[in-house]
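Of the protein chains in this complex, all but one are displayed in their positions.
And now, subunit A:
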Amino acid sequence: MSTAGLLVAATLLLPLAMTALCVISAFRARALSLLVLAPIPALMAALWAPEGTLVFFPAPFRMTLTLDRPGALLLGGAALLWSAAGAFAAAYMAGKPRTAGFAIWWLLTLAGSLGTFVVADIASFYLVYGLVSLAAFGLIAHEQTARAQHAGTVYVVLALVGEACLLLAFVMLAAGSPEANPLIRDVVAKLPSSPMRDGIVALLILGFALKMGLVPLHVWLPLAHPAAPMPASAVLSGVVVKAGVIGLIRFLPFDSGLPGWGAVLMLVGIVTAYYGVIVGVTQLRAKTILAYSTVSQMGLLAVLLGISLGEGDPGGVNLVAYYGVHHTLVKGGLFLAVGIVAATGGARLRPVLLLTAILALSLGGLPLTSGALAKLATKPTLGYGALGMAMSVAAAGSTLLMLHFIATVAGDARGNAETVAPASEVVPWLVVALAALVVPWSLYPAVSGDPALSALQPDAIWKLVWPMALGGVAMLLLRRFRAVSGSIPEGDILVLAERCGPAVRRLGVGVEHLDAGLRRWPVAGLLLLCIAIALAGSLIAWR
């Protein structure tokens, strides 16, 4: 196995090995401080392993890993955030109870999350996807408050539903393949000609949209992301949702295109992009606002994916990955910022808030930031017609939402005591923030095909500034309507779904009554006779 292959394999193996080492109590006690190291092979693989690296694990481990362009982009961003958030967690969680358990869930989620970006065969993809989905529960429910419990329960129910959708989709995908565990790209190449094509694509979109948080499957996201401890929120909102993005990138047939399904994805994306903003501005808590912003941003990614799928443009997924990296770093940085701001007061608060504001407005496309580059890179794809306009207005919405976030964070910090966040928390945050501002510049020429300096042209800047100005104006208007704030509960339509709770409970009670009835002697005896007669009769009838 080559060095590159070893790096790619270590992406998955190191975190798993660290989890296994947690059996040793001495290691377990120090696991928290080692979290920062777990994603290092992934980062190195993303930086140095050449595209197309393939790794086969020997039997009985049926696993194939590969590194392609979108995978490497997302892997690099994710590994960076995981590492920095791990360092942040070591400082943030130190001295709190149950850190060993937290570290184990963290490592498992990390392994699954990074695994989704490199796995190439269907069964292993399901494995790592299930790992990230279910292990994330441990992070969400970690604080054991009533809110965290509720969020964890909602999350697990939806995650299991998503798993079921994907399992069926994968089985249908692999059904026509001669191999038991085919490579993803092989089955996807045959997908457009499959007789079950529409069913498969629908299930895939359903399953992955659940993870991405596309409306109306986003309900778990505003509950789960804020419930977790600060560093866990950062990775949940920054990286874990990307498992859905890479899933769609890997499993939808971008080579041949599916115009109908592209339109569906695009429509869902537009609705999600606006919906996240509209509900987000009514929220009162900073982390919930960020979660809704993630919903909105994932909508944007869905639009990009929909366009590529509709046009059969396989290059489009690189843009999606690029936008994904930008969002990973910025959103991770913002969640960490909430933690930093909460621990900072006095004179230090101002620079912290300034950097937070720059990061936040980057999501709206603040010139010179990664958001500006991401928006400019996707502009040609979105076009300059109605869709381009709709997305520009969505950017205005993002600006509005982020202004609301800044106002909320600043308001929360007003009463802070004269303290300074510890350097062990500030440094990881600064690393993420710096990466969020710098990394996209270095990737821009390769992804967009334009030189980086083209992002500084006046017309490019104008394209970015007017939606931001619109967002600013909207913010001024919003301040007039104080009634909206807090008017929509976290998880919005989930509250409606939970109205069905009593009906479900009645059904459960009904099943219990039926069971009690069936388990009475006369009933069971009669049923036994009926079954005997039915079995014998069915054979005679067909003589």
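As a convention for this text, a residue touches a chain if its C-beta (ideal position, glycine included) is under 8 Å from a C-beta of that chain, and two chains touch if they have at least 3 such contacts; residues count from 1.
We adopt the following convention: contacts and distances are computed from a predicted model.
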item	value
Candidate names "Heme exporter protein A", "ABC transporter permease", "Multisubunit sodium/proton antiporter, MrpD subunit" or "Glucose-6-phosphate 1-dehydrogenase"; UniProt protein name, chain not shown	"Multisubunit sodium/proton antiporter, MrpD subunit"
Residue of A:Ala446, A:Ala497 or A:Ile533 in touch with the missing chain, whole complex considered	A:Ile533
Omitted-chain contact residue, chosen from A:Gly152, A:Pro428 or A:Gly471	A:Gly152
Selected residue (touches chain absent from view) among A:Val171, A:Ala189, A:Leu267 or A:Leu477	A:Val171
Subunit A residues that touch the omitted chain in the full complex	59-62, 98, 101, 123, 126-127, 130, 134, 138, 141, 144, 149, 152-153, 156-157, 160-161, 163-164, 167-168, 171-172, 174-175, 178, 180-181, 196, 508, 511-512, 514-515, 518-521, 523-525, 527-529, 531-543
